[in-house]
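My structure is below; once you've seen it, I'll send some questions.
For this depiction, one protein chain was excluded, whereas all remaining protein chains were kept in their positions.
Entry: chain A
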Amino acid sequence: MNPANYLYLSALLFTIGASGVLIRRNAIVVFMCVELMLNACNLAFVTFSRLHGNLDGQVIAFFTMVVAAAEVVVGLAIIVSIFRSRHSASVDDANLMKL
């Protein structure tokens, strides 16, 4: 097996995540699909690190994980505060900036 197959898998996962972001209406599920896309990118980074034989790709993947953790914290806080004021987690209902 050629390790490039990992890249194909990564592209597939990224595509599925991107389609999910476009298709789903529930803000939490949209957020999960964003996480899936980030994970697919990480897999590509790790695979490229292996292809090139240096560790820079893994360092970038590590930073991606840190940014993803921070993003999840803030994003879920926003979802919870929107749900408190509107009693809905649908992205269609949140069409105003003010609460």
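For this structure, a couple of remarks:
The rule is short, and it goes like this: a residue touches a chain if its C-beta (ideal position, glycine included) is under 8 Å from a C-beta of that chain, and two chains touch if they have at least 3 such contacts; residues count from 1.
In this section, contacts and distances are computed from a predicted model.
Think of the chain that is not pictured: of "Urea ABC transporter permease subunit UrtB", "Dihydroorotate dehydrogenase", "Putative hemin import ATP-binding protein HrtA" or "NADH-quinone oxidoreductase subunit J", UniProt labels it "NADH-quinone oxidoreductase subunit J". Of the residues in chain A, those that touch the hidden partner chain are 1-9, 11-20, 22-26, 28-29, 31-33, 35-36, 39, 42-43, 46-47, 49-56, 58-59, 61-63, 65-74, 76-81, 83-84, 88-90, 92.
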